[in-house]
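Omission of a single protein chain aside, the complex is shown with its protein chains in their original locations.
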Amino acid sequence: MLYLTIDILGTIAFAISGVLVAMEKRLDLFGVFIIAFVTAIGGGTLRDLLIGNTPVGWMQDLTYVITIFISVVFAIIFVNKLKYLRKSLFLFDTIGIGLYTMVGVEKGLEAELLPVMCIFLGTMTACFGGVIRDILCNEIPVIFRKEIYATACILGALSYFLMIQFPVKDEYAYIAGILVVILLRLLAVRFKISLPNIYKKQVQ
Amino acid sequence: MLYLTIDILGTIAFAISGVLVAMEKRLDLFGVFIIAFVTAIGGGTLRDLLIGNTPVGWMQDLTYVITIFISVVFAIIFVNKLKYLRKSLFLFDTIGIGLYTMVGVEKGLEAELLPVMCIFLGTMTACFGGVIRDILCNEIPVIFRKEIYATACILGALSYFLMIQFPVKDEYAYIAGILVVILLRLLAVRFKISLPNIYKKQVQ
Partner (left out) sequence: MLYLTIDILGTIAFAISGVLVAMEKRLDLFGVFIIAFVTAIGGGTLRDLLIGNTPVGWMQDLTYVITIFISVVFAIIFVNKLKYLRKSLFLFDTIGIGLYTMVGVEKGLEAELLPVMCIFLGTMTACFGGVIRDILCNEIPVIFRKEIYATACILGALSYFLMIQFPVKDEYAYIAGILVVILLRLLAVRFKISLPNIYKKQVQ
């Protein structure tokens, strides 16, 4: 039940983030829907394909399509009232990657993959939808911008595997994993933390 | 038999549309082949992957590869005689999406998916080859241009599901679905019909 709720919340967060990017680019109604849809299901689709879970999740169950549809309608209605589009986008995207990272980890565990592969899978589930969204909207993919992004997903998933080594209830470790991702991303952007430089210093 | 014929005709239409775009971009011989191939099999490959129908269709049967090969050779020979390249491209692409929409719907039904998923699958089968073709050739994907495109596929697939509610032979509803897609796209472009505007009016 918890896992399904988290999955649906992630779908909502990413669908809204898709609407925000698509409307900033002033795409038409169909374009907004397609971007929202692809953002919301992109990561999960890649994950399901890689582990051979077919037909992919959102095809077996109307829940996802209906959730996305309702989220998009709401987002379109309310977007014109949003004063801080960029900030809202950042927030929904950040919540989305937190939720989806752990959804991906969970699916990896169900497929009996090694922890390191589950971490990969969680990170891909979280990041891939946003990457497709940005490529289709002609933005630089979030994953390649200066800030910590996928690194937050990796560390969040890692913290889950560390926690379940101890006598912690799985649900708590699961939710903690989500919070670690969200918190790391918020802190990284707030304090402008980025990865270390690997190049020789140059006079520019 | 009907279904296979439609699939092959769609393959021919999309292979030719691929050749036309690639030659307009003056790609070399290999580039033309690869674009034609990807355009023709792209949509079906995505569809087969999503429903877990692997090895994907065109790998299990030489028919598709041979069909594409012959279509490309013919198209290359005749393209220099075509006066209206853009118009021919539009025609072959439109026929292609009509045929492939119903091929996708049919495969969805075989996989026992819900009607709404079959409509998605048909639309993806129809649109994805053209989208890859346009991305690889550095054109704006057809699906994001102003005109009705994927919407025609959705409505065509929908009309099929409406028709089979009535005592209509499946073959007739199938062919009617194809014609609805093609007709809607032709009319939309002819009369410059596009989707409604969702943005507040602005002085520009």
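Letters A and B mark the chains in the order given here, with residues in each chain numbered from 1 onward.
Throughout what follows, contacts are C-beta pairs under 8 Å (C-beta built on N, C-alpha and C of every residue); 3 or more make two chains touch, one makes a residue touch a chain.
It should be emphasised that the depicted structure is a prediction, and the values quoted were computed from it without experimental measurement.
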From B:11, B:45 or B:94, residue that would touch the chain that is not displayed: B:45
Contact set of chain B toward the excluded chain (per top definition): 23, 26-32, 34, 45, 49, 52, 54-56, 59-60, 62, 65, 76, 80, 136
Absent-chain interface as seen on chain A, which is shown: 49-52, 111, 113-114, 116-117, 120-121, 143-144, 146, 150-151, 194-200
